[in-house]
Structure formats: structure tokens, C-alpha cells
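Here the complex is missing a single protein chain, while all its other protein chains stay put.
And then chain A:
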Amino acid sequence: MKNSIAERVNDFLKNHPPFNILKADDLLEISRQVSIIYLEKDDTLFKKGDTFNEHFYMVRNGAITSFHTDSNNVQEIVNISDAGDIFGVRPLIAKEDYKLTATANEESIVYAIPINIFQAVTQNNASVYKFLITAFATNAYDPYTAEETGKIFADYLPNTSQDIVSFQTANYSKNPITCNLNSSLKEAAIKMSTYKIGCIIVVNDNTHPVGIITNSDIKNKIATGLFPIETPVTNIMTSPVITDKKDLTVADGQLQMIKHNIGHLCITKDGTVNSKLVGVLTHHDVLVTLGNNPSVILKEIKRAKRTKKLRTARLKANTLLKSYLEQNIPISHIVKIISQINDTVTARAIEIALKKMPMPPPVSFSWMSIGSQGRKEQLLFTDQDNAIIFEDVTEKNYEETKTYFLELAKLVTKSLNKIGFEYCKADMMASKTEWCKSLTEWKLQFDDWISNPDEKAILLSSIFFDYSTVYGNNSLVDELSDSIYKSLEQSSLFFKFLGRDALKNPPPLGFFKQFFVEENGEQKDLFNIKSRALMPLIDAARLLILSHNIKGINNTSERFEKMAEIEPNNKELYQSCSYAFKALLKFKTKQGLLHNNSGKFIKLETLTKEEKLKLKRCFKPIKEIQETLKIRFDLKNFM
């Protein structure tokens, strides 16, 4: 008998995984046996602890909330499924009671799919099971899939990852720095300073914790003159200390700190003051575990003693980046924070490398970031581009000095690579002899590029003109900048070359309003957002700002904003360029996070219509700015 409803169910199911990979006959067979369930808002389909149903479910209309209830009856939303999402798949995978409660988030219609029939049909279908297992395993909130499918419930989704972390065992410092009861405060303070720590535990002869001295104790009791510096620690310390046992969770630790209004928790063997001190949990440790706070990440970076720690910290920045993008925090703000983190990571990597060197640097030097990190536009891990300037030395010492810095650079680039910044494919790194030079050599190098512009010179200078100091002696870089700008004043040809370079990529839309995509190679049919959309804007901004002799602004959107200030009659164009750049950068970053790469190449068919329109809107200013450059630098006959 004909069954129109089954056909309608079939029409819906066939568009959604895993049903889209089933054979038509099989799917129709399943569709015939589906039940349609109507749920009012807040109706419960199954509860945590219920024995499993004979069905699993797909949302037809509305949305179903799956939440977890803890022993205190606190509900935590794990997932919100909407039209086309499956849920309640636990019985399919494991015949056990429901672990979550499913409730209608709004008035909903749900298809209940009988498990026995579904299994009979899909028995040997590996891809179906792969999908189901994945769906089951990622039942926790997953920002990737949420964003990919364009279903973001940012407005009512709590950050569940943080809640899960809260119940981890706290990661306290295992070898706390201590002093004994007879020490003087000065001795204690010296120890604190040596180990770069903010607190020291005073222990008795059995290493039971007796008291604690923190930076603020020293500030409040010594610096104010209340006690002399040689006073015994017992006069200064806060006693008794609050203790806890080894296996406390982060949440417990945090609670204790709030309760007692303290920043440090002593971990002892049995959790009381009368047992051996085994560690200290600081407020900082708690924050680090809970993560996602830029100042915490920065602190963690500054304290890192090993490259591995730096990598962990930098990876946290990626999580931070993701959540910022989700929260729609202005990209200019995100860029500032992430660049700060990148710079700090680099600086710390240099400090660590310096310690490994047999001796301190013979002369002062400056570590420059060039390219995107120099422009402070690097959001994701990309290639490292860097260079060293060192102070001029006598000819006699030159070789030795250069060798020292090359060695140093090798160590730094190696650890940066470990952290996640790939080696530069064009070898533009301070560890190469061309990019590790004395100040005078650099001045000559730039002069050469400026006065003899050719393809290669332009390519290199376009990268090197976006430099910023990350570590070391700033005055070296300033001096170089002055010299460069002086040379620029005498050369108009150089600007023409830069201008030609800026125009080498035409606006990304073709005659028929089609995106220009890569025509061959591995990236065939992909849209290169970097070279087609970002680079033209970056190049244009650099050229304009250099031609105005403005130093110290390296960031593309800031350059355009500065231009808007200088040339009020072109204000709108410059502002739209600045806006377009930010939007494109955000786009690239999101794509990069999504596909876990640099986001440079975009598969156009994965974009929604809306996204494509947004992209296209950004291209208009590119075309206009290129027209402007053409006229201003008289490039028509120069191309």
C-alpha cells in the first residue's frame, strides 16, 4: 500500500547523515517504521537513568536539548540538536541506560527510528557506523561541527569544556620552595627571587608547613618599615596555612581559596598541617588549568623554562582564539592579543636559547619579526619569518660575532619550530647568513633594494618592510628605519616597483562575477584568500604608508586608518579597505581553525551563500584601491 507519510519521512531523512548514505530501498523501509513524536516545550523524551528505548531520534522541527544532571541536580547542557541532527544514539552503540536527559528546547517534532530495523539494514555499512560512533563520541559540545553546519547556539550554550576541566585533579607545583623556621626574611626573599616565585612556605624540621610568606607580605610588612629586613621569617609569615590533600580537584582548590580568601593552598601528605608538605597549589595554577585568559597565558609563557611548556601555552592561545572568534570579539582586539602572545613566546624562546649559549651575546642585538608577525597580523601558526640585527663590530670581531648570533638563531628557530611555527620555506630566518647582519650591513642591504629595485628585491623588501622588534635592543631597529626612510626619499622608482607588485593580483572577481580560483597544482579550484584578497591590501597599505614617510605603523588595518586620517578626501576608501582587511583576516582565521591549517586556501563550495556574498563585498575596496594606486604612482605604463 502506498504510504505518503513514509515517503515524506524518507524525503527528510535522505538529506541527513547517516541516512544519506543508505540505499534508497533500505531507507524507505526504515521510513515506513518511523514514529513521529510531537513534543511541547520542556517535554522530556528520555531521562538520565531511563532504560534505553527501542529507538534513536532525529529532530524534524524545533530543537532538543540534551543535558547532564549532576548529583546536586545541577543541569549542564551538553548539546542542542536541531532539524536534521540525530540524538539519543547511546542504545545503538551500547545497550545501557541513558546518561543524558533529552528535553524539548522548544515545541518540536521528532522522528523516532526503530533500532532493530535500522541495524538490520545497516549491518554491514561501515561508514554508517563510523558516523554514528563519531556522533556519539562528539556528543559533547563541539564548536567545530557547530560552526561548520552554521548552527551556533552561542546565546544559550555554556562553555562546557571549562566545567569538565573543573573536575580534573589540580595540577599543583610538586617541589615547593621552602625555608625553615630559623631563616631570616632576607634569606627567604633571596630564595624567592632566585626561583622567580611569589611565595615561600616556612616548614619545620619535619617539613610540615607552618606558615607562608608572599610578595604582598614583604610589601606590607618590610617595605613599609614595619619590620627590618633581617627579621626572622616567623615574624612575617601568615600562619597557620590552609592545607588540603593531594587528589583535590581544580574546583575544590578554587573553592578553598575563595572560602579562606587566600591565593595559595599547601598540599600535604594526608591533607592536614601535621604531615609532610608535598606541594603548593596557587591561584595561578588554578587559572592556568581553567585556561583561556590571556594574562594567564602570558604569565605562563614568561615562566616557561622549556620549549615544551611554551608549546602548551601557545596551543592554549589557539583555544582562546577560537572562543574569541565565536564570541565575535572585534578582530582588531583579537589580533592585538594573539600578536602579544606570539611575540612573548618568541621572546621567551630567545631567552631560553640565550641560557643555552656558552656565553652572553658579545654585543647588543635585536630580533625582528618580519612578514605577518611583523605586521602583527598572525593569528594562526604560520611560517616563521625573522631576522637579527646586531651592533656594528670591528672587522676583527665580525666573524666571531656573526657565528655567535647564527648559533643563537639556530636554537631559537628550532624551538619556534617545536612550538608550532614552521620553518620558513624561503629560508627567511635569522639562522641564515643573509638574514643575520650587522646594522651597517642591513642599511646597505635596504639601500640596495631601494635603489636597484628588481623582482627579487621587491619580494624581499615587501617582507622586510613589515618588521618589528620582538626582543633586544630597540634602538638598532629605529636607526635602521631612519636610514631606510632617508633612502626612500631619494627614490621614486622603488615606489613604482612596489606599486606594480601591489597590482600583480587583480581583484578576485572575474568577468562573470566568479571567484578566481587556482588553475593548477595541488590547490586546483581552491580560492587563495591570501594572495588574491589579503596580499593586495597588505601591499597597498605598505606602499601608501611608506610613501607618506610614516614610521612605526606596521599593521595593515592600522595603516589604512592612518591613511584615512592623512587624506580625508579618500577617507571612505581607506576605511573600507581597513574593514575589508579585518573581515578577510577573520575569514581566513576561521577557515584555518576549521581545517586546522593556515586557512590560505578556501574551498568555495563549502561556503554558504551568505559567506560568499560577504567575501564578495570585501573585494570592492580592493579594486578601488588598486585603481587609486595605478593613478597615484603612475603605473599604467609601468606594468
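FYI, a residue touches a chain if its C-beta (ideal position, glycine included) is under 8 Å from a C-beta of that chain, and two chains touch if they have at least 3 such contacts; residues count from 1.
The rule is simple: contacts and distances are computed from a predicted model.
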item	value
Protein name as given in UniProt for the chain not displayed, "ATP-binding cassette domain-containing protein", "Peptide/nickel transport system permease protein", "DNA polymerase-3 subunit epsilon" or "Anti-sigma regulatory factor"	"DNA polymerase-3 subunit epsilon"
Touch with the omitted chain, as defined above, among A:V34, A:I80, A:V280 or A:A564	A:V34
Sole residue of A:R8, A:K95, A:K356 or A:K551 that reaches the chain not shown, by the stated touch rule	A:R8
From A:D43, A:E326 or A:D447, residue that would touch the chain that is not displayed	A:D43
Absent chain, residues of chain A that touch it	1-6, 8-9, 31-40, 43, 61, 107, 109, 112
